[in-house]
Each structure stands twice: as structure tokens, then as C-alpha cells.
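Have a look at the structure that comes next, please.
Excluded from the complex is one protein chain; the other protein chains are retained at their positions.
By letter and in written order, the chains are A, B and C; residue numbering begins at 1 in each of them.
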Amino acid sequence: MVKFSRRSFLQASGLAAAGIASPAVLRSAMAQSGPVKLGCLFSSSGTMANLEGRLNYVVKMAADEINAKGGVNGRTIDVLVSDPASDWPLYAQTAKQMLQQEKVSALFGCWTSVSRKTVLPVVEQENGLLYYPLHFEGDENSKNVVYANSPPASSVLPAVDYLMGEEGVSAKRFFMLGSDYVWPRTINKQLKGYFKSKGIPETAWKEEYVPFGFSNFQTLVNQIRAFADQGGGQPVVILTVVGNSIPDFMREFANQGILATDIPVLGLDMVEADLEGLDTSKLVGHLNCWAYLQNAKGPANEAFLKNWAAYVKAKNVPFSGDVSIDPMVSAYDSVHLWAMAAAKAGSFDVPEVSKAFAGLTFDCPSGYKISMTGENNYVARGVFIGSVNDKQGFDILWQSKDTPKPVPFSPYG
Amino acid sequence: MSLTAILVDGLTVRFGSFRAIDDLSLAIDYGEVRAVIGPNGAGKTTLLDVISGITRPKQGRVLFDGGLDLTQASESAIARAGLRRKFQKPSVFEGLSVRRHIAIGADVGFRSRLDAPALEDRVSEVLETVGLTDQADRLAGELSHGQKQWLEIGMVLASDPKVLMLDEPVAGLTDEETERTAHLVRALVRPDRAIVVVEHDMDFVERIADRVTVLHEGRTLFEGSMDRVRADAAVVDVYLGR
Amino acid sequence: MTQKVPPLLLLGLLAGALLAPASPVRADSLDRAALVQELCGDAGAMGKAGATLVTTAAAGSAEDREWAAPLARAAIDRKLACDEAGAMLDEGGLDAVTRAPRAAAGTPRSPLLSLKNRPVFELADAAFALRGSPAVAQRTAALKTLERRPALIPEGLLEGAAAAESDAGLREQIDTLSQTAALNASDPAARIRAIGRVAENPSRRALTRISALTADPAYAANPDFRTAVDDATRRIERGIAIGDTLATLYNGLSFASILFMAAIGLAIIFGLMGVINLAQGELIMIGAYVTWLVQQGLRHAAPGLLDWYLVLAIPVAFLATAGIGIALETLLLRHLYKRPLMSLLATWAVSLFLVNIVRVVFGTQNMQFETPFYVSGGVPVIGDFIFTWNRMFAIAFAAVTLALTWLVVRKTPLGLNIRAVTQNRDMAACIGIPTRRVDMMAFGLGSGLAGLAGLALSPIYSVNPQMGQNFIIDSFMVVVLGGVGTIAGTVVAALGIGQINVLIEPLWGAVAAKVIVLLMIIAFLQWRPEGLFAVKGRRK
């Protein structure tokens, strides 16, 4: 609830008068009492604002739920919100401020892999704890980061398996189109390794990258059509473009008259929010894959959706109360997982909290019981494959039987 | 040293389809003050632009001192060869002091080649000549219009040029200032220096010019002393008579 | 038949379904209850049900067809409600088998078609529609759907449909399709005819189908067949080449029209006042938002006209952005004409302000636009060239804008004044042209054109507060390359940049295309700083 306190304000503005700083002793004394602080690193301005912005409120909502039950270890939770403005270095800056000045017990934040990688050295140096709520490229395992969402081996590969299987479309050819940065590159690298292991020839796939914010997909869609028409088996598009490129691509795809039944698109970063501006009747059947979909069955999801709608209404949140996307749920789970670990450890110290990770379980809104082991800081979650419907949402086409064990380092890289 | 300072030979300058200067030829000798007059658009300023290297002609050449072809040289090379020009609009550096201007004019180079006392002497001398000694430490932007005109003359004078071009030196000046300027110009006459003046003020021209060239539509209409200019029917027709 | 094309696989599946004893083959033995039960089963069962539906459409009795047709549609639309007592057709609460009204038993569930089953059901639906729909338009649409998958069409369907077809034109189309579908039939003459038919619509897909025939035993055995295949291959390849060329030109033209729309307002403002308006992109963005507002207004006030919002918004978008432009000029830029670099900063501040005010008012999400029929989809022309309507809309819009701008600048008093001031401001002022007013009006015109650009771009790009920033550098390059203040220069520069971009893109990718084009422009400007079209004058 609290933005930065007045004290931090004074300190930051005290830059001009550099000599005046509050004595260090006083500061650390204050940090020992009062509510325990959690920090959010989600942008509310810039290109990521539309997606990241809502996570700030989810974290607050989760904290409110915990506070309503009496807080953790006898203390209530305060959530500090900042705005790194979709500017990667600013994430590191803000993380430093949160950890060094505000002494937050844990950080919840980052969407893009770039921002996480920026924050990573900061949390490692300060020995902080960052909960990262996005599915991502894996190949990383820091003791200071909790990877609350799935690495590719336990999300993307099952989805591709489904597409290649009898039940899917027996996909034989793959057009991989991504934004040019670490996540798509790594995913595609692992996919290529996976294809090779399945004996799929190199001629059966194609890789293309576009810059961030790219919108003119005419030529690329032409290329995809040409690729598909070469024959040789059912083609699919594995789409790893991000941000506004997603709706722009889908729009052009539909415009050139390609239906999901001709060439299905597996949009790995596509969420309900990306469909907001689109006429989805021509996109029905395209796929995405996440660890949560809004249409997930079960009481946990019903409760979550109800609470979120109520929270949006009560707090006048500037985001839709009836759209719920996977990272929101991961952020929500993260707060609860942290609180459970802190309660189990009886402490807010990062090393103590970290030790308590092993064996934690939580009833996630997705309907799965997510869990952590002591092996790594990954969270085991379920997998959903969604299919675009004509109401700008996703129907659940397939979901995993249980929660596959997360594999941080892909064997296919 | 040849007798002719500047020889203009078959010069044509075009702006689009408009011929600002049309096959013009003329010679300016050392030791004379030559006035170039003519109605607006006759090509006077364009002529100076070509001589100072700002405008490149379509045809023809302009020889300095019988050798250097000015149409092929850069503006700064022309200036370093000893041809200096005062612009129609007073062009001074607003952010610099009067003294700095003269120092910049006196000595070309990113570092001063003259030693400090010699430069000081030269600056004082020029300031004396143009009558700005009292204003030496003021910024050029603070000067009056007339003072700016003199400052610019001082600046181009400071290097002791062989050819001095003055584009409308008395435009916008009071009668008294015009008088002073006329004195100044006459005082600058030297046997090894040619002075070219473009001016509309006929009385001023009469006072300073040894010879007058009348331009009309980019060509020489007439050349001779001011008395004969006034008497020429063609000149009266296109210019004076109106 | 060694092809691995999935439609053929599906055909195999179909054939399997036809032979499977559990599946009814003859119309008189259609087990309605079993079919409905399969429809509520898993993906495999639904696949079988789909196959049954297709067979029924081709060979079923009229009664069965009439009964089964709603089922295919309902499955596609998820209107089939499976409950404990079988299934119901959602609307009206009719039992799926008996078609008698009944109440739901338990919580109904709507099965979701898997990607694999969806084309089968769409085919069945189209097949039913072709044979049973009362309206010619619907039957034609159904035929179009069938044409997408000629290999899947069950034998007998087209013959049956053609026999019953009352519309002569449509009957001919059906015949054509049935000839095409005979590519793998047993009669060699029919196959050769089919090859010719396929070659009539050249595309890469057609090429794949035809060239697969070279492995066919008939290719070696039958010289006529061989000639037919080779001829067809040549024809198709030529068609593809033409189509590719046209596609490149069209893509280049469409990109050029976007560049032109974004740049023309800027060209006028820059040419006239030497002011770099960094807020131009944001005016484009506001034009798009105004279009959205008009759409919302129509939705409430006159839903019947909703499809025409893009047209109705033209004056609104123009006037709104022109108003903002005029306000901007009066309040800010008027004081900065002698300081172009400062006006550059000032307009940047304005762009910052506009982006954030829109962000605060509308939020950061993409705005939702209706897609009227005239900007949706496209027409395949030849080869792989598809004439997409939204791009055509932008091209036509740009052309009309160009014509109108030209008229305004060349034929109206305002245009005359603008040209006079552009060429010589002082002289224009001397002969009594109110330069201040001209500045204001011209700024309004330039801003209004930006608004129109926003309108034209809304069917193509995502509309959000950030959208304007994508255009600013590109459009400046167009203006600077074209030469300041010339409409012709802007047009030529836009066409050139657009076309070169599209030519490079397939070779080295989108980023490289952009980089190369920008570097080319920068280099060109070093060589000719005035741009392509510029009037030379006296320097200094």
C-alpha cells in the first residue's frame, strides 16, 4: 500500500546536499521493527506497462490476504511499489534501492529476461531474494532467485510434443519466428536440439527474428506461406515474438487468409491481453501454452478470479477485473510461497527462508498443487495448452496430468 | 605584381533558370577604389559572392593577381590569399568582445602566430583606425548598428588585405556616420590594394570611388567615372532616372 | 500415394472411418445416438464423428443430412452441450438426437474441437451447406471452404451437389472443383483434366501437388500424362514468379503509402517553417484514438453505421488533430520560429505529454477496433500474391490524401500562400500575405494529415499510446530524403524507401533492411544535403 516512505524520499533528494545522510546505525535499528517489507519491480510506464503493471496489484492483493490472516511471524506485510519504466538498467537501480535503502525481505519482479539478468547481480551481491513470475528460457539457477514459473523443458516441450503427436496435428515442419533477444533465441536453440533428438531433418525448420516492436509482418507471413506450401508434412508456426508484435502478427496472419486449420500458430508468449484489440473469429484454434489459463477449472481459480475482480473494483485498479493471465497467478503464488517459507523458517533472513523452500506446496489457482524441492529454486507447475476462441480468450485444449519436475538446464541446449 | 588585382572573365552564375550574372567580364586594378552599382537584382552581391568563394559560377573564371583562379579556391584559401570582404548585413560574432574580433581578423590560425605584444599593437592600431578603442572590451552584440559596420570593417582590415570588398558599408548609417565611413575608406587606399565597394548611396559613391561599374541584369552596362555615369543615358534610363 | 500431406492423411483416416464396421456407411444405417455419443467423446471419438458427418453429407439421405447439419455447426461453435442424458443443441434446449425440447441433465459441457478435428467439421459443415442451404450466397461460401481442401472432399459429394444445384454459375464452379479433385482418381483422362485445372490457379501448394505426380507410375508410363504434368509445372512456376513480383510491388507500395501518410504532414510543416515536429508521431496516434472514439460513438448512437466508422471518422480525425496542431502552433511554436533547435525540444516535450496523457486517460492496452468488411481479408490473385484489403485501404487512402493535398497546395488561396511563404517568407510578408495566419493554417493542415494517417493505420497496426514513436524517424527520413517542402519529393522518397525495404527484407531480414535503408539515406544526404528534389538558391 505504501509508496516509498517519506524518509527514502528525503534521502534520495538529499543527493544535492550529498553530505547530509542519515547515520547508518539509526537506519538499521528502524528496519527491525514494524511491518515486514516486500518490493515490486514491475513497470507502470513504458512498453511493458500494460503487462507488468497489473502484477503490482496482484502482489498487493496477495499480501492483503496474508495480512487478513494475521501476517507472517506476527508481522504484517507492506508492499513497496516502484516504476522501473521498462528501462532495464533502472530495474537494477530500483532493486538496489529496495534492498539497500528499504531493506525489503523479498523482491517480486521482472518480466523480460533482460530485466531479470540486470537485477541478478544486484540480488546476488546484496544476498536478496527475487521471485520471478514468468516462464522463461531456463539455463539459470541462482540461489537468490525463485523461478516461480516454468523453464522450457516443462512448458514448451510438452506443448510441442502435443503438436507433433497424433492427438495434435502430427506437426512435421516448424517455422520459428521470434523477437531478437535471449528468450526466443534460447527457446529456439533448445527446440532445434529437441528436433534433432527426434530425428527431424534440418530442412524441416526455419528460424527468423524480428526487432523489438516490429509490426510490418507482411513479408514474413508471405515467407511462412511459402514455407508451408513446400509440402513435406503439417507445418506449424512457433511464435516467440513479444509485446505488440504479437497482435500485429496475428492480424496480418488472419488477413492473408490463413486459418489455424491451415497453419496453426503456437504463441508461446501470447496471453489474453494480447487478443484485446483483435477480431479473434478468424484466429480460432491458434494455440498458446502456459502454466495457467483463465478457464482453468477448480475452486482455487474461482476464488482467485472472484477476489481479483473484487480487488479491482474496491481499489480502483486501472486494469480489467475479468482478465487474468498466467504471470499474475505466478506472482500471486510467489507471495504465498514466500510467506509459507518465512513462516516455516520463523525468520525473514534470506538464508533461513531459502532453507525452508524444500517441501513447500501451494494450491495454485491453476488447479494444480505446485511444489518446491530442495534441489533448486524452481517451482513445479502444471502445463496448459490453450486454443483461441472467438471471445478473445483461450479454451483449454489439453492439460498435463500432474506437475512435471522442472529441469533448469535443458539437455537440448 | 601585376597591375590588375582582379580579373573577371566571362562569368555566368545561375540560380535555377535565373541568370544572376550573365557573361560578365571586368578588371579591377590595384590602387583604385571601384564602386559597383546597379538596381536590385543586378548581380552586385553575387559578384562579391563569387570573388569570395561563397558561390560557384556556372562558367568563367576570376583571376586574382594574374594567377590564382578564385572560382576553384575555398573561401578560407581566398581569404588567406589576401582578399577580405565585409558583408551586406553586418556579420559579427555576438558572443565575442570587440578586441577578440580584431585579433581573429588580424591573425589566421587556431593558435596565434604573432607574439602577444605584436598582436596587441596591431589590435590597438586597427581599433584606432575604425574608432572603436573605447568599445574594445564590449561584446559585439551590444554595439550599435554603425559600430557593428565599423567593427566588421576593422576585422577584415586587420589582416592588411590586398583586396578589400565592402558590401553596402553605409546602409542604415546616419549622415555623420556615413561621413566618417567615407573618410575611413579613402584613408585605406594604398597602391598595393584594391577596394571594391557595392553601394546604393550615390553621394557616398561619388565621394569615394575612382571608377564606377554599373551592372544591369548581370552584365556591365557602363564603366567610368561617376560624372560620366551620371551623364550616360542608358544608366539614367535603368537606374538613376527612376 | 506416398505423399505425406496431412489432408491426405486425413483422407486416409476418413477412408478408415468408412471401412470401420462400427461406423455406419450407408445412410439408412446412420446411428444417430451413437454419433451424438461420439461427438461428446474424446478427441479420437470426435474425429470419428466428424468423418461420419462428412460421409453423411456426401452420401447420406436427405433426412439424415438435414438432421446432421446443425450438429457440425454446433460442434464448431461450441454450441453442443453434452450432459448426462446425451447432448443438447444449445439454442432452444433441443435434444441432439430426438430434437425434442428437454431440460439439461446435470451440468452440460461443450466439447472443444482439437486442431486436427476442426478442419473435418468445417468440411462437413460446408458440405451440408453446399447441399442443403437455401441461399446461393451461402452455398457459394461453402464451396469456397471446400476449395481450400480439395483432397479431403469425399467422392460423390460434388456430383450430388452439382446435380441438385439450381444456379448455373455455381454449378459450373462445382464442376470445376470436382474436376480438380480428380487429381488422384483412377481415370487417366480425368487426371489430366484435373492437372490442367490445378494449373489454372498457380500457387506453391499447387506446384507441390503437381510435382508429386512425377513420382507417380503414370508419369513414366503415359506420355500424355507426362506432358500434362510438365506443362502444368511450367505454367505454375510462371504464375508463381508473376505472383511474387506482384507481391513485392504490392508490399512495397503498401509500406510506401504508410510512410507517405506519416510523412506528408511533416513535410508541409518542415518545409514551411523549418520546424521539426517531433510530436508528429503522437498526432498520428491521436488520429487513431479519435477514430476509436468515433467507433464507440457510433456503437451507441447508430449501430447500423458501425461498419462505416473508418469513413465517418475522416473529418473528425482531421479536425481534431488539426485543432491540436493549431493550438500547439499558437501557444508554443509561434514563439520559436527563429530557434528551430529549441522548437525541436519543445515538440519533444509535447510528444512526451501527449503519450502520457493518453496513457492516463485510455490506459496502455491496445485499443479494440471493429474490422469492417472492406478492410478484412483479401483476394488471392495469382501465385502466392494475396491482395489484402486493409493494405489496399491504406494505399487508396494515401492516394486520395495525396490528390487532395496537391489540390489544396496548388489550387487554393491557402496553398498559394503556403507556397509563397515557403519560398520567401520576408517577401511574402512584404506583399501582404499574413504569414502568421498562413503558418497557423499550414500547421493545422500538417497536423490534420497526421490525424488521417492515424486513421488509415488503425486497421493495420496496434493502436496504443506508444504507436507514434515507431513512425518518427522513418517519416523524417522520407521528408529529408525527398527534399524539404516538395510533395513530389515526399512521394518519390516514400516509394523508394518502401520498395527498397521490401526488396532487402527477404534477403537479410527486417532489421538489416531497416539498417541498410537508413545508412543509404544518411550517405545520400551527405552527398546531396538538399535531398532529391530541392530548389537551389543563393547560400547565406
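By definition in this document, a residue touches a chain if its C-beta (ideal position, glycine included) is under 8 Å from a C-beta of that chain, and two chains touch if they have at least 3 such contacts.
Heads up, the rule we're going with is that contacts and distances are computed from a predicted model.
Missing chain, UniProt protein name: "Urea ABC transporter permease subunit UrtC", from among "Urea ABC transporter permease subunit UrtC", "NADH-quinone oxidoreductase subunit L", "Coenzyme F420-reducing hydrogenase, delta subunit" or "Na+/H+ antiporter subunit C". Every visible chain touched by the undisplayed chain in the complete complex is listed here: A, B, C.
Of the candidate positions C:299, C:339 or C:410, contact with the hidden chain is made by C:339. Listed residues A:77, A:92, A:171 or A:356: the one in touch with the omitted chain is A:92.
One of B:19, B:61 or B:100 touches the chain omitted from the figure, and that residue is B:100. By the touch rule set out above, chain C reaches the unshown chain at residues 274, 276, 278, 332, 335-346, 348-350, 352-353, 355-356, 360, 473, 476-477, 480, 484, 511, 514-515, 518-519, 521-522, 525-527, 529-530, 534, 539-540.
The omitted chain makes contact with chain B at the following residues, 52-54, 75-80, 84-85, 87, 91-97, 99-100, 103-105, 108-112, 137, 139, 141, 155-156, 159. Although one chain is hidden here, its contacts on chain A can still be listed: residues 3-4, 8-9, 11-16, 18-19, 21, 23-25, 27, 44-45, 82-85, 87-90, 92-94, 96-97, 100-101, 113-114, 117-118, 120-122, 125, 137, 139, 179-182, 185-186, 189, 209, 211-212, 413.
Basically, only the chains that are shown with their structure count from here on.
For chain C, the chain with the farthest CA centroid is B. The two chains most heavily joined by C-beta contacts are A-C. The geometric centre of chain A is 31 Å away from that of chain C, both derived from CA atoms. Separation between the centroids of chain B and chain C, computed from CA atoms only, is 67 Å.
Between the Cα centres of chain A and chain B there is a gap of 74 Å. Residues of chain B in contact with two or more other chains: none. Within chain A, contacts with two or more other chains are made by no residue at all. Of all residues in chain C, those touching chain A in their complex are 3-6, 9, 43-44, 78, 112-116, 118-119, 122, 148, 203-205, 207-208, 212, 247, 251, 254-255, 356, 359, 363-371, 376-378, 380, 384, 386, 388-391, 460-464, 466, 470, 502, 505-506, 509-511, 514. Chain A contributes residues 45, 47, 49-50, 53, 167-170, 172, 180, 208-211, 213-216, 218-220, 222-223, 225-226, 228-234, 244, 247-248, 251, 255-257, 260-262, 264, 273-274, 276-279, 282, 285, 287, 318-319, 387, 389, 395-397 to its touches with chain C in the complex.
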